[in-house]
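A single protein chain has been removed from this complex, and every other one stays in its place.
Should a chain be cited, it is by its letter among A and B, assigned in written order, with residues numbered from 1 in that chain.
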Amino acid sequence: MNPTEPLLSVQNLKTYFFLDEGTVKAVDGVDFDVYPGQVVGIVGESGCGKSVTIKSVLRLTQKPGRIVEGKILFRSQRVTDADSGSDVIDLTTLDPHGKRMRSIRGAEIAMIPQEPMASFSPVHTVGNQLIEAIRLHEDVSKEEARQIAIERLHEVGMPNPEQRLDAYSWELSGGLRQRAMIAMSLSCNPHLLIADEPTTAIDVTTQAQVLNLLRSLQKMHNMSIIFITHDLGVIAQVADYVVVMYLGRVMETGPVDDIFHNPLHPYTKALLKSIPSIYSPSGTELPTIEGSIPHPFSRPSGCPFYPRCEAFMAGVCNAKDPELQSINERQSVSCFLYEEKQMQPS
Amino acid sequence: MVQYIIKRLLLLPLLLFIFSIFAFVLIQAPPGDFVTSYIAELAASGSSVDQAQIDALRSMYGLDQPMYVQYFHWMGRMLHGDLGASLDWKRPIAELIRERVMLTVLLGAFTFVLTWALAIPIGIIGATKQYSFLDYFFTVFNYIGIATPTFMTALILMWLAFSWFGISVTGLFSAEYVDAPWTLAKFIDLLKHIWLPVLILALDGTARLARIMRANLLDELNKPYVEMARAKGMSEWRLVLKYPVRMAINPLISTIGWYLPLLFSGSVIVATVLNLPTIGPMLLRSLTNQDMFLAGAIIMIYLFLAIIGTLISDILLAWLDPRIRMES
Partner (left out) sequence: MEPVTDLDVGPKDVHDLEVAETIEDWTGAIGPGLGPVEDAEAINVAPNWKLVWWRFRKHKLALFSGVVVIVIATVAIFPGFFATMDPHGSRSTMSFVPLQRLRFFHDGTFEPFVYGVTGARNPETLRMEWVTDEEVIIPVSFFVEGFEYKVLGFITTNIHLLGTAEGPTEENPFFLLGSDRLGRDQWSRLMYGTQVSLSIGLIAVMVSVFLGVLMGGISGYLGGVADLIIQRLIELLQSLPAIPIWMALTAALPRDWSVEKTYFAITLILALIGWTTLAREVRGRFLVLREEDFVVAAKLSGANQRRIIFRHMVPTFSSHIIAAATLAVPVMIISETFLSFLGLGLRPPAISWGVLLQEAQNLQSIALAPWLLLPGVAVIITVLALNILGDGLRDAADPYSH
């Protein structure tokens, strides 16, 4: 696979929820690319649209949610475009329940859910669900599928995989359950793994193990991963590239080092400031972002962050929508502070 | 699993004992006894009875004994399989109700099968196609089904059958088979009659069950394991039937515990309206005539059927849900 061409390219994605009371623009024009072998972290507060973004990529948004605009281009090895025959498919053109989308989902793009406990059926054995995942995409017998399942469990560091296959998910510990989940997601060797806050539901020590496991599996299979989290610490640990989201929009993107050491957007800066540090003298108050996330129906016009922004410029930020622009080789930001800087010299 | 069933079975005698006391108190509750009403009947027809005769009657039926003695007599005979004799019909109770019990159970079994066969698909359609025309249609159907007492359905259907087709839909057998011995022809005749009460009772149960099924399934459809199954690339129908439907049915299994007793006893009214030869109308008659041994026996049968219902639902639940199986 050509590493210089994106595996997944999300372009101007808009996913809205149409309710009786009005429209919620959960995702409102999101752009980002995922290159082969890259780990992209999407970070943002609860309600920023990060989960809806990846649900849109998997075509799993349920009504009343709908993708209204944008493209999700994916380089598939199983499905070719109906018209051009190209291996780059716009996933938004596929029927979400159709055969083509289903043969991508689970096989080429897999998901690790947030709550492994609730994501396994409690009345079916782990093996049943694993073998099913394999046989959905691979033409193998039950016995062969079982062997693959054991192999996968072994790969994710599950002790006694043969016995664990016949266990129920609630008989496993939190960490093992998440490992079983990862094994299930990897069962068909996906090129893109989408991890939706996979470590929120488990304790911190196991969290680190799971993250290490993911990272090593990623290297081993040369997968791409989209990693969703609200935890900047986790991002620093796993991601190569970071997308910062706020209220359905991308605020800033860039390689992980740049985002942490040279944040540009006031929102990114505020986020980083609110991380407690062991270097700050004891007794200092932890800075928080002023105000709260606006009500979904009363989104501010212009830049969604301006009511809470320290660098708010009246008449500019609340008047127009800022565009996501490349600032340098690596980082892009959507903020008028930088638009002006760019405009001034010219 | 086996242990669990044995544990449940061991509880049976205890439950039956409690229930039998309960049933006995119930039939003893009315003021006066059978002899009182018997005398009243005789007096009404003009003949008089003297005290000596009354006492003789009382001691003949053991009605002059203290309460607990009467209970142990009654219970003792029941344990020997002797249900006693009906004072009203002057016949052994076992002989009186044997066929009626069978028909009651048959009516209940047919109704149960039809109820589930209708309710589960209706519930699934309602939940998976929420807010569709079919969903609204079934919701209205369910509301009306629950609001209509079974005897109203029976009365209305009886009236419609009469005014449209001029037929009377009462009873379970055609006249020529009522007292005939069991043959295939009689059984076919039974099937020709039993569908109406089965339908009436099933409509009521279906409405309730389908509503529960829809609500359960709606809850389950939002669970992460459903999304995970979608993310695996499963087709919608296959995953719905394999995961959430299975989960939504489990709580329904526990409703069997109260639904079966309701089914057997709920048929009392419909059976009375449609004049069915089940134990329901006989209970009504025995209660009105203070035929206490018969009433007691019938209530014991209802209680027994209720216990069996709970037992069946417990076992089914343990069998279907590994979490319960492992716990016990």
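Some observations on this one:
Rule of thumb we're sticking to: contacts are C-beta pairs under 8 Å (C-beta built on N, C-alpha and C of every residue); 3 or more make two chains touch, one makes a residue touch a chain.
Here the structure is a predicted model, which is why all the values come from computation and not from measurement.
Contact with the undisplayed chain is limited, among B:F110, B:Y177 or B:F264, to B:F264. Set against the missing chain, the residues A:S46, A:S141, A:T205 or A:T284 yield one that touches it, A:S46. Remark: the omitted chain is touched by one listed residue; of B:M213, B:V245, B:I299 or B:L317 this is B:I299. In the full complex, chain B touches the hidden chain at residues 15, 18-19, 22, 26-27, 29-31, 143-144, 146-149, 151-152, 155-156, 158-159, 162-163, 168, 170, 215, 218-219, 257-258, 261-262, 264-266, 268-269, 272-273, 283-284, 287-288, 295, 298-299, 302-303, 305-307, 309-310.
The rule we apply is simple: only the chains that are shown with their structure count from here on.
Chain A and chain B have centres, each the mean of its CA atoms, that are 55 Å apart.
Put simply, chain A touches chain B in their complex at residues 58, 60, 97, 102-107, 110-111, 113-115, 118-124, 132-133, 136-137, 168, 170-171, 184. Interface residues of chain B, counted against chain A in their complex, comprise 223-225, 227-236, 242-243, 246-247, 250, 320-323, 326.
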